[in-house]
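Have a look at the structure below before the remarks.
In this view, the complex is presented without one of its protein chains, the others remaining in place.
Order of writing sets the chain letters: A, B, C, D and E. Residues in each chain are counted from 1.
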Amino acid sequence: MVRYRRGMEILNRINRESYSALREELEDVAPDLARFVAEFAYGDIYSRGVLDLKTRELLTLAALTVLGAEDQLKSHVRGALNAGCSEEEIIEVMIQMAVYAGFPAAINGVLAAKEVFMEKK
Amino acid sequence: MVRYRRGMEILNRINRESYSALREELEDVAPDLARFVAEFAYGDIYSRGVLDLKTRELLTLAALTVLGAEDQLKSHVRGALNAGCSEEEIIEVMIQMAVYAGFPAAINGVLAAKEVFMEKK
Amino acid sequence: MVRYRRGMEILNRINRESYSALREELEDVAPDLARFVAEFAYGDIYSRGVLDLKTRELLTLAALTVLGAEDQLKSHVRGALNAGCSEEEIIEVMIQMAVYAGFPAAINGVLAAKEVFMEKK
Amino acid sequence: MVRYRRGMEILNRINRESYSALREELEDVAPDLARFVAEFAYGDIYSRGVLDLKTRELLTLAALTVLGAEDQLKSHVRGALNAGCSEEEIIEVMIQMAVYAGFPAAINGVLAAKEVFMEKK
Amino acid sequence: MVRYRRGMEILNRINRESYSALREELEDVAPDLARFVAEFAYGDIYSRGVLDLKTRELLTLAALTVLGAEDQLKSHVRGALNAGCSEEEIIEVMIQMAVYAGFPAAINGVLAAKEVFMEKK
Partner (left out) sequence: MVRYRRGMEILNRINRESYSALREELEDVAPDLARFVAEFAYGDIYSRGVLDLKTRELLTLAALTVLGAEDQLKSHVRGALNAGCSEEEIIEVMIQMAVYAGFPAAINGVLAAKEVFMEKK
């Protein structure tokens, strides 16, 4: 329970709505997978310190841009904003990914971020 | 020439030896590719500001861990150290990648970093 | 013709509708590609024995979850059900993929499976 | 400016509309990324000679089919047609990718190409 | 502690030596990553039932063949043998991956398995 609570604390700060939505979607097919997100991803990993949450969210954006995981990318663009990243910093991550994963990944990353920025306006 | 010089300035600060080695290796087959690294990757991208070099190196480690690009990963572990990242921070990036790209990517990333740490000791 | 017939026999048992749909879609641009699916994928590979069809479908779900190939994943969720896999077993494959390809791949896999399960209800 | 102009010359010949659309989409979030496409991808790379534009477009189709980058793939199917590739040659690239990246990538590539072919008719 | 013990129980049955080697390698740089393997991968996931260990090992081979993660693949070929899979079944997984991830992935998977088979003889 400690891991879950520790994870939920971080999730509530930076990704509350995305996580609620995920939990609801997974509820009737794979509720444990949602639990693992809270316990392992957030309770075990994001809570480790060493790197602050803002840096962790930027790293996650880099990873998801490389992987082309659009839905998770949008959810973490929201998370990054909530963790205190600016829109400019978020876009900068995607632009840098052009060097390592090519232009299609970078462009798709920027367009996903743009969609999130616009729904906030 | 401005882009090249701007790129070399950053490369000289954080990745001088790796870049010399790369330039030498590419010299007789693809010298332009080495030039593009200096001009585009460093002269156009790393020099943009918005994110500091330390953060940029951590993002690059995230990308290369996801991609499993071992040689480039080792070279950027050196770059990250030169940019002021601690060994702990570097390892932390790789551990976080377990969440997004799975354990094999994270483990291979940590072992690549370890090799670099050990050659420095 | 033997390979094609052998492939179609398996396809008719586990993936008849998906394959008809595919053949129709490819008919005017790449009919040979649909033929290769029947001849090579099913006639040469799935028909080899050693592993039963149920196991083969689970392996395919693992591969497609890692690759993030959503359309093919949905088609093979149907195939897996037709081959005798339970919904629980299918979901379990996706959850296991979190370990090897990360949470985004696993979550996207589960959501794709859920869509197929729901259209059957 | 030379690189930009050189890139735009090629873009105007083979991918004018896709590039305008991209530039517009990126304008308010990452205008530099659109500029890098013109300067680096087209001004530095496509303009190098050695391979003609037709061959370069086919190579790009191969890469994007392997990567599964659907939007960029469609844009380059248009580019390939404008560079003088036939529909048959384009489809042939995707079919060959079945050998190296598997059937899902090949099938998704063919279906993306088909969509572009049909909007032209 | 329950999760760790539950994970170690499975690891001791099917992958004891690989896990000891991993734990030792990670000890001085990322001991927590080794712990997460036992707790999360084995304690949370492999222990879930629904699929037996033999099937789980085959699924893991499929994933690692697609990902091209050679070291982990070899370790899980050993795990699969210990879980009761035959050499033939293991090879069959790799061959099937030619359909979904292409021939290079399948061939590299077979050659990795062959190395493990030969060190046992």
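One rule holds for everything that comes next: a contact is a pair of C-beta atoms (placed from the backbone, for glycine too) under 8 Å apart; a residue touches a chain by one contact, two chains touch by 3 or more.
Since the structure is predicted, the reported quantities are computational estimates derived from the model, not experimental observations.
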Next on the checklist: In the complete complex, the chain left out here touches which of the visible ones?
Outcome noted: A, B, C, D, E
Checklist entry - Which of D:10, D:33, D:81 or D:98 sits in contact with the chain that's absent? => result D:98
Checklist outcome for this item: From C:19, C:40 or C:100, the answer for touching the chain not displayed is C:40
Checklist outcome for this item: Per the touch rule stated above, chain B touches the missing chain via residues 22, 25-26, 28-30, 32-33, 36-37, 41, 64, 67-69, 71-72
Checklist entry - In the whole complex, what residues of chain D lie against the chain that is missing from view? => result 40-41, 45-46, 48, 50-51, 55-56, 58-60, 62-64, 66-67, 69, 72, 88-89, 92-93, 95-101
Checklist entry - If you put the missing chain back, which residues of chain A would it touch? => result 97-105
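Definition applied: only the chains that are shown with their structure count from here on.
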Checklist outcome for this item: In contact with chain C and chain E alike are the chains A, B, D
Checklist entry - Out of C-D, D-E or C-E, which pair touches the same way A-B does, with over half the contact pairs the same? => result C-E
Checklist entry - More C-beta pairs touching across which pair, B-D or A-D? => result A-D
Checklist outcome for this item: When centres are defined as mean Cα positions, the distance from chain A to chain C in whole Å is 30
Checklist outcome for this item: So, in whole Å, the Cα centroid of chain B is separated from that of chain C by 39
Item to check | Per-residue overlap in chain A, given as positions that touch at least 2 other chains | outcome: 32, 36, 40-41, 48, 64, 67-69, 72, 95, 98
